[in-house]
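Note that this complex is displayed minus one protein chain, with the remaining chains in position.
This part shows subunit A:
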């Protein structure tokens, strides 16, 4: 340092010479320098000082230097010429290390040198694989660079041009030149990212061992450099080169890291494996493999690797960090697997809620949430991981719900222990009413506090008898002055002085935090009480805040939940309010206020959001069993129970009604849209609520029919008929179901029922006709021992069968191929179809199809289903059968797709064939029919196209 100051004028690049004149002497001052922020000017000041022209002030110079360093540590003026380091610049250890290192290097190199010499003596030094000589005396002509010429020219002044020069100006030429320039500028920038051109292998077969080692090292160095420049692809290329010369652990390791940075996980994994094969337990490789596993989602393996690393090196920060990260992820993952189960359980809770409304007994019998309790516990541990944030979720369940200061029910449902104590000990007998009068704070504390009930009841009892006097009654774990504050607050609250009570509670809370007591129960009560004050004052926002705090301290306490719910409701945040009320009801089902509010809000929400209102709700937290227990222990008075039951029943009814109509509406909507499966679900839910609703059964039957689940359809129709024996819809649908089940007899009798009830039902009539045919057919089939090819059902459907019945051999359009139009087996059908197809006779095919029962079609076709067949059948249906009998076409189509391998064949259809199919469906949907609607056709088409 000192030498630097002395040789100050030697500063490498200083503004010394030129700047002296511009710095006034006043600026060479401590104060000025300290205030100066201009680095350039500071450098100049320093230059003046160092030059010594204004006198030599060593201390001022150092001061200036230190200040300049603060402003710009890399300032050039601070660069000083250092002498060469010598042994004295180092500690003895360092110095000896340096010297030793050099010595060992000297020795080693000498050894390798001699080795190499020997090798070169032994091996032939001729290299075969050298590229040929480039050429001979190829010339590149050079000119002086344009830049240097310009520079020379720039010194000359350009003379103004003569006006006559304009005469020589050729506009076209100039334009061309400009265009040409544009073109010239076009070639894109040359990017030297030549790594694809780098050979990843080096031919080292001719090199000696020493050379190989050197080469491998050099290539690895290049890889390292590229890695540092964040050119990972290039780095990988060079590491690969290094490895191709000689595989080393470090090159593999480095390549793994580069691959990781490129996110080539599999390559990285391979490299790590290689390292571990060469050197088991290599920490870097383990760490990197853990990273790879982590990214590939294999947390188990990752944590194993990391543990190995930490066993070797317990203080490896990278490993520790990664491990904790992975463990977090693992805990996240596990709940994911359980999420389904959990959701179901939440549903269960909800269902049971409604069940319990319905069934009066449910209130007292098994606790509805009980079965879910263990999982509920799991959820609370799983939830944080699921959301990736521990703190938040812990809060969430707690913040739900609230209690109302006014609610009688909450008063009547006190903490179990406390209640029994009070009840049993007559000494401290406190009538129910007086208890209600008492500001709720003490009550609540009693309910929540774990303080021995004995002392507790004594104190509260005392507080009550001499309400106004004993304000010093101890409250839980609160110190006297705080309990006094609280009691005062309670009194004020009771007297309706909410603002004053608020102040007292605030003071108490302040005092609590200051005193540093650890009694969350008491703080919770204070917050809850203050929330009550806020609520009374109409300050819902603060009320919510306080309740949330209280619930953080004491999750699932009733009153804060209720209060918050009310606050939310008053702020018209109905969804949150709903959730809180629901939570309250989970804790205590008998809170009437909550029931009322829930109903009210449900209606509001249905109005707002329509039938899907539930989907917009936030999740309702699961209340752990421990939080629910206390309400079961005390048996309420008989009348109260009775009244409550009635009320609950009424409520449940109302609720169920609303829910039911909503579900039914949804179901009907789905039916209209043709989404039968979804509709089915909705109807099923409806029936859970109201098992005696005939219309729902018939509707569901319709869904089953559409989904071709005939047995279920029949059952539903039966159920509907049980409820309402003259429901024609039910009869009609049962008829269809029977038809589907091929019980034609039952079908026709059902249809006759329908017609008896209402002779104007045309569908039924048509259906009846059809079924009669089928019935006869089936009867005929039964009567004939073995049905032969020609089944004489001539009478049935006049015009259709007239064409079909005449001897098939003759009908076949006069071609020599005989087409059997009455197949009785898959083989017959196949023969006929093939014959028709070979001759391209779609008419014959149509005939064939007309005479084939749609149900049998899949069976017949299954052996020879291919795209050509399908296409052919489609054409036949389209061109011939559609006009005559669209119903049959529909039937055929609705059966055809059930054929084995149909989806596969469908995929193989060619464009042309697809077009045929689309056409067919277009035509079909254009047809008006009683049998099917356009929706049906659309549904069917979806299965094809």
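Note that in this section a contact is a pair of C-beta atoms (placed from the backbone, for glycine too) under 8 Å apart; a residue touches a chain by one contact, two chains touch by 3 or more; residues count from 1.
Rule of thumb we're sticking to: contacts and distances are computed from a predicted model.
Visitor: As a check of understanding, state which of "Dynein axonemal assembly factor 10", "Vacuolar protein sorting-associated protein 45-like", "TBC1 domain family member 7" or "Glycosylphosphatidylinositol anchor biosynthesis" is the UniProt name of the chain not shown.
Guide: "Dynein axonemal assembly factor 10"
Visitor: Among A:22, A:89, A:608 or A:642, which residue is in touch with the absent chain?
Guide: For the chain that is not drawn, the touching residue is A:89.
Visitor: Among A:208, A:539, A:668 or A:898, single out the residue that touches the unshown chain.
Guide: If we include the chain that is not displayed, A:208 is the one touching it.
Visitor: Provide the residue numbers of subunit A that touch the chain removed from this figure.
Guide: The list for subunit A reads 1, 12-13, 69, 74, 76, 78-86, 89-90, 94, 98-99, 102-103, 105-106, 109-110, 112-113, 116-117, 119-120, 125, 127, 130-148, 151, 185-195, 197-199, 207-208, 210-211, 214-215, 218, 221-222, 224-226, 228-230, 234, 238.
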